[in-house]
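Omission of a single protein chain aside, the complex is shown with its protein chains in their original locations.
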Amino acid sequence: MRMVVDLNRCQGYAQCVPLAPEVLHLHGEEALMYDPNPDDSLRQHVLRAAASCPVQAIVVDRLDEIGKSS
Amino acid sequence: MRPEIAWAEAMKFENRHDPYRFFDELRKTPVARVADDIYVVTGYWELLALAHDPRVSSDISRSPLQAKRAAAQEPPPEAEHLTAYGRQPSMIMSDPPYHDRARRQAMRQFGPPHSPDLIPSMEPGIERLCNELLGKAAGKTRIDIVDEYGYRVPVTVICKILGVPLEDEKAFHAWIFDFMAGLDLGPEAATEEGKVRAAKGRESTAALTEYLRGLIDGYVRKPGEGLLSRLVNDDGPDGPMAPPEAAANALLLLIAGHDSTVNTISHCVLTLLRNPGSVELLRRRPGLIPRAIEEVLRLQSAVQFFPSRSATADIEVGGTVIPEGSAIFLMYGAANRDPGRFPDPGRFDPERRANEHFGWGSGIHTCFGGPLARLEVNVALEVFLQRVENPRLVVDPPPYRRNQIFRGPQHLFIDYDRIREHS
């Protein structure tokens, strides 16, 4: 799957990191690093992380979502 | 409706199930003066600005409410709870650099970057516990989501994380109940019954604080498992936290660390059952569960506001000047329904985009335990949706607890056909 974090929006709340620890990491106290194309098996974790962001900086591929629902 | 009337109505116990009508009234003046030196912020943009404004202090010792309490024989109700929440400043009631240092020290033992694995490591245990609790409900057709499901999960987890013995749960549960009931910002606080509740709340808070101090002193003498022990024995860059300060933060983490999670789980179930089709939608598309939870948090913020903030200068916002020295209540639950930010704000829409709600606060005081709470709520809701067949509300609205800040149902009874086997 594909994701991107808008790191201009990101304020380093790090609410997301523990929800998808395989994908998201803190580099120092505030800088976020992530795997932009994580394995599909981590999907629910990534969706939890994306929803958790207080500034909604995590963007997840919507094609997958459309594919899943239809 | 005048702002002070709307405010009093919103705080009244009889309106606890739905303070939002009065928040809508209040929002006609997004930054409204509701008492001499109290300004209530219900507009989204105004709240956002103030939550990030370094001229707004969270330091309780700078709040006029604290001063009032100290000066008056009989403290006004809105001041009453403030010291009840701990005489040493916890991080939620302090400013940088003190706040930042305390939060770093606590986060070092709880989350990234230093302890990234702790919260994720809880997931299997949370799932097992949720399944056990529903297993117990298997022979029946009615469950209280608060007492028999929502409460047990977070209290078990927070005890384990903090290093608070679970066998002491009965005692501290009762103390916290009294603390919550005594912490009343509404007009009923001034009644005789209100004063009795407040007195009992004070006693119980003192007992709880004493209990936590004892626990921490024990950890100072003999280090053990859990965050509290590591906090007072840390050799990290910020050093160990002083025991009295650790006790104040322990009180915060213990209460906030489970109560808001209970309220969120209850409100999730309540909201899904109030909105026909949503249970089926989430079962069909489990990928929407995390967003549905955030939408519930927008609509029913587990912490509705936190009243320790004040203005350190004259601050102009939303066409109002908040004078230096005034208390500022940032009303998360109200701003989350501002139609100027959220279209059709009263509607539950699990597919809502750009849901930047304030259910966990905003700015540097944003919920410390948010990731843990979210993990618990996600798993609890996933398991609930998988196993509870045909759930229905028994009473709507359910009975609410008295507290305005930590707002949630006292009980939430639901009926169901059966509990499915654990797959």
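Every chain is named by a letter (A and B) in the order it is written, and numbering of its residues begins at 1.
Quick note on the criterion: a contact is a pair of C-beta atoms (placed from the backbone, for glycine too) under 8 Å apart; a residue touches a chain by one contact, two chains touch by 3 or more.
By our rule, contacts and distances are computed from a predicted model.
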{"item": "Choices \"Transport permease protein\", \"FAD-dependent oxidoreductase\", \"Na+/H+ antiporter subunit E\" or \"Urea ABC transporter ATP-binding protein UrtD\" - which one is the UniProt name of the chain not shown", "value": "\"FAD-dependent oxidoreductase\""}
{"item": "Touch with the omitted chain, as defined above, among B:R2, B:R55, B:R128 or B:R420", "value": "B:R55"}
{"item": "Identified contact with the non-displayed chain, of B:A8, B:I364 or B:V394", "value": "B:I364"}
{"item": "Residue ranges of chain A at the interface with the undisplayed chain", "value": "2-4, 6-8, 10-13, 25, 27-37, 59-63, 66"}
{"item": "Missing-partner contacts on chain B, residue numbers", "value": "48-49, 52-57, 59, 62, 95-97, 100, 312-313, 363-364, 366"}
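Basically, only the chains that are shown with their structure count from here on.
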{"item": "Centre-of-Cα separation between chain B and chain A, whole angstrom", "value": "25"}
{"item": "Partner chain B, residues of chain A touching it in the complex", "value": "13-19, 21, 25-29, 43-44, 47-48, 50-52, 54-56, 65, 68-69"}
{"item": "Sites on chain B touched by chain A in the complex", "value": "104, 111-113, 116-120, 284-287, 289-291, 293-294, 354-356, 360, 362, 366-367, 370-372, 374-375, 378"}
